[in-house]
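In this view, the complex is presented without one of its protein chains, the others remaining in place.
Then we have subunit A:
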Amino acid sequence: MSAEPQKNSIFKVIGASSLGTLIEWYDFYIFGSLASIIGTQLFPADAGASALINTLAIFAAGFIVRPFGALVFGRLGDLIGRKHTFLLTLVLMGGSTFLIGLIPSYSSIGYAAPILVLILRLVQGLALGGEYGGAATYVAEHAPANKRGFFTSWIQTTATGGLFLSLGIIVLTKNMMGAEAFADWGWRIPFLLSILLVGVSIYIRMKMHESPMFTKLKSEGNVSKNPLKESFRNKTNFKMVLLALFGATMGQGVIWYTGQFYAQSFLENTCKVDFNDSRYILLWGIVFATPFFVIFGSWSDKVGRKWIMLTGMLLGIIFYRPIYQIFLDDTDVSKIEQKDIKEVSNPVVKRTAIENTGDSLITTTSTISLLNGASFTKIQSHTKFADLSKAEVVSPDTYHDKKLSTGIFWKFVALIFFQILLVTMVYGPIAAFLVELFPTKIRYTSMSLPYHVGNGVFGGLVPFIATLIASFSGSTPLSGLWYPIGIATLSFIIGAIYLSNKKPDHGEADH
């Protein structure tokens, strides 16, 4: 066979695998991108901060079950083949995402709403747990040994691509229908749209062939009889599963989810940056950084995987706190001086009765525009008691919907770009790294578990645990960062000491 048809064939494999994986990531991430809106739909209106934390808990539940999906579908993939297994995961993911879009809100069915969404979220997590390992294995088993990093890095772009697609469709839908209609029912559209995307992907995947290595294994009668037992009861293999988890995927997971998820959550919920601005910042960061997945994946074929991944972790450990301090400082509008203000809108006063007390909460809302193009909403509130002998209680002013000046906007894009660049360093080479650690007959099972524990549990819990830590009494807005910094430090130390920096041998035979 000539080199050119082979090249065409591998790009077809990459294209078909990547499209399905990208759509699965899209399905998985729209929930996180809409967490604050979904929280208001699934829980009582007066739930406040606990609605967001509970919604993040449901979001996190999807991550927590990913390792179980890795076991179930990994085993299946090593027994019946890669192709049919990741077709099944695609159907499960698309179906559950579509159904989330149909769940009535708390006001219609009460607590059945969050329970049903939780169940569907668990199905999403199981499906994703089976998908990624299959796609990465499938591509790696088509690629020559000396180009595994380059070819599998295309699969690595799909997680960020799925996030980009989810953010893009959300922003587009919201801007087309208006904020009020979007918060009311429009948030369901990105979920419902999934069924079309999944349909296209299933059609493409149906036309794909089984991986050549698995086909060879099957024809020789060497398919594993019990992949779970061979992966985890065999010490030689299990010790590599543990090393992959603690020395690589654990740190990689927290770097991924800090740079691309916690960053957006921090800008929106802690810095109170406007909904669109916080998403546009992430979208631009992703656009500029995504090519680096392929660059670092390809580079790892030449210099080895280890130090590229560990450098990404180390830079995150060093720079996270300074970066998030800049986010806080540059969005602090409490110290704005009078000379910087261009215009203040007419204040809107609202009186809300506090149930069963006769007391009332009075809020005064005004929008302040600055000379540098920035603007924000200021809310002053105080409680007036029915018992006139009690003095009014004035709450601290709060600031919301901060629209950034052009300079600060692009500064934030650069800071997010830097964080995603670290993501590309840790994530670009990791599929090839994992594939090379394990033999073909138990590869799907063995690589899926450390990947999904590292990403699903350690990484996926970043927004949830960091928000939880930041809600402790006495904590600062930056306290939540100690979680990813601590985990990345531990993983960096283990990786630096125990991993070897294997450079692919050009004549290497697969095992």
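Throughout what follows, a contact is a pair of C-beta atoms (placed from the backbone, for glycine too) under 8 Å apart; a residue touches a chain by one contact, two chains touch by 3 or more; residues count from 1.
Quick note on the criterion: contacts and distances are computed from a predicted model.
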The complex's invisible chain, by UniProt name, from "Sarcosine oxidase subunit gamma", "Acyl-CoA dehydrogenase", "Molybdopterin oxidoreductase" or "Phospholipase D-like protein": "Phospholipase D-like protein"
Residue among A:116, A:223 or A:243 touching the omitted chain: A:243
Residue of A:60, A:213 or A:426 touching the missing chain in the full complex: A:60
Hidden partner interface residues of subunit A, rising order: 49-50, 53, 57, 60-61, 64, 235-236, 238-240, 242-243, 245-246, 436-437, 453, 457, 461, 464-465, 468, 471-473, 494, 497-498, 500, 502
